[in-house]
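Only one protein chain is missing; all other protein chains are in place.
Note that the chains are named A and B in the order they appear, and that numbering of residues resets to 1 at the start of each chain.
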Amino acid sequence: MSSDLTNVFAAKMLPQRELFSPGHRACQGCAPALAMRYMLKALGPDTIVCNSTGCIEIISSSYPESAWGVPWIHVAFENSAAVAAGVEAGLKAMMRKGRIPERRITVVGQAGDGGTMDIGIQAISGALERGHDMIYLCYDNEAYMNTGIQRSSGTPWGAATTTSPAGTQSFGQHTWKKNLAEIAVAHHIPYVATACVSYPFDFMEKMKKAAAARGPALVHVFAPCPTGWRCPSNLAIRLGRLAVQTAAFPLYEVVDGKYRITQNVPHLKPLELYLKPQGRYRHLTDDLIAELQQKLRERYAALVAKAEASQE
Amino acid sequence: MSSLPGYKALPPGCPVQEPLSAHRNHTGSWRSERPIWNHDLCVQCGVCDMFCPEACIGQNDQGYYEANLDYCKGCGICMQECPTQCISMKQEEE
Partner (left out) sequence: MGTRKGMEVSIGIAEAAMMADVDVVSAYPITPQTHVVEHLSELVADGVLDAEFVPVESEHSAMSACCGSVAAGARTFTATSSQGLALMHEILFIASGMRLPMVMAVANRSLSAPISIWNDHGDVMANRDTGWIQVFVENGQEAFDHIIWSYRVAEDHGVLLPIMVNFDGFILSHVVEPIEVWSPEEVKQFLPPYDPPYRLDVDNPWTFGPVGIPDIYLETRAAHNEALIDSQKVMEKAWDELHEVVGRKYAALECYKTDDADIVFLTMGGISETCMTSVDQMRDQGKKVGVIRLRMWRPFPFAEVAKELGGRKVVLAVDRCLSTGGPGGPVASEIKAALYHLDKRPHVVEFIAGLGGRDVTIGNFMEMYDKGAAVAAGAALPPYELVGVRE
């Protein structure tokens, strides 16, 4: 059976209301679009979304139509965290001064991996440090997909993109994926989590916890892109699951500095199950795959150790 | 001739004033294959609805799931994730 048992029994418990409309212009099989559905099911209509330029912004807001059922603003590429900080400050001041009624409104700043880890990192660091009561969500499809699959600092080691192509002199991306969650933890914020669209209830729970946290929260959601990863569109969810099960993308949360692994994988699957269906890895030799698997497992072991130490 | 407003009628900054108005855009024209549910195998669990990026899968009067063909892009995630493998993808003719 290809679906996780939890999902089979729990799927009916998914909140019904759609605040992200069909008719958006995402590619077939787009996991980031699915992430938007889950985010809004978790947060509900009292949410304001501040979106960076990128896939989700482009496919959801082409005038005169919008896929959004909540108030939404797009300003530029690198600044959704700053825009969200401004919205949060504005609402806070207005409520305190009685200009608008007091109400719990969740403010979300979001971008893809490029808009987060590269060009957006300054604004995010600033917003997290200043302690705004907001959520920062990174939907990670591991490259600048909207502009044609160029590498970002979220592109994993060994993956081919149009600006880190495989060739006779190169095996693709030769740097390691930036650890966004650790960067967020270093800002001492109340809540940090990694999530994956293939584990929808885990993701939605994390979004709820992020909203409940008093102060900044950061959620990093892994969202496969069949177009950019060069795989059939029906594999988006399966690949997300395999990424977790091979330690390519572990799921954990950090609550006030304490680590907890939320999807325990006692027996990691062979990495090649995850890599083989993806065209962006087809150039990798067995040696490189073995090297990557080794690196990923070492990091996973370190994370497990950190979590165990946290719980003591 | 565009059906969009002239500049004097535009609200400042051209915001989109109708939430969820993307539903007017029928993306079903994109697909080259469509999902078909086998009701003998369908246990009405809802996993297909859950994993649909278009949010276009819902239940019919008998409770069986089906795709809204106005929006279904034919990605096949529902077929891939169905726990009873009751969904198959059928080529669109023409």
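Just so we're on the same page, contacts are C-beta pairs under 8 Å (C-beta built on N, C-alpha and C of every residue); 3 or more make two chains touch, one makes a residue touch a chain.
Small disclaimer: the values here were computed from a predicted structure and weren't measured.
Contact with the omitted chain, checked across A:Pro15, A:Gly90 or A:Gly167, is made by A:Gly90. The missing chain, though absent from the display, is touched by one residue of A:Leu14, A:Ala35, A:Ile105 or A:Ile183; that residue is A:Ile105.
On the side of subunit B, the interface with the absent chain consists of residues 2, 4-8, 10-17, 19, using the contact rule stated above.
For subunit A, the residues in touch with the chain missing from this view are 45-48, 50, 57-58, 61-64, 66, 68-76, 78-79, 81-94, 96-97, 99-100, 103, 105, 122-123, 125-126, 129-130.
Methods note: only the chains that are shown with their structure count from here on.
Put simply, subunit B touches subunit A in their complex at residues 4, 14, 16, 18-27, 30-31, 45-47, 49-56, 68, 70-71, 73-77, 79-83, 89.
Across the complex, subunit A meets subunit B through its residues 1-3, 7-9, 11-12, 14, 18-31, 33-34, 37, 60-61, 63-70, 200, 226, 232-238.
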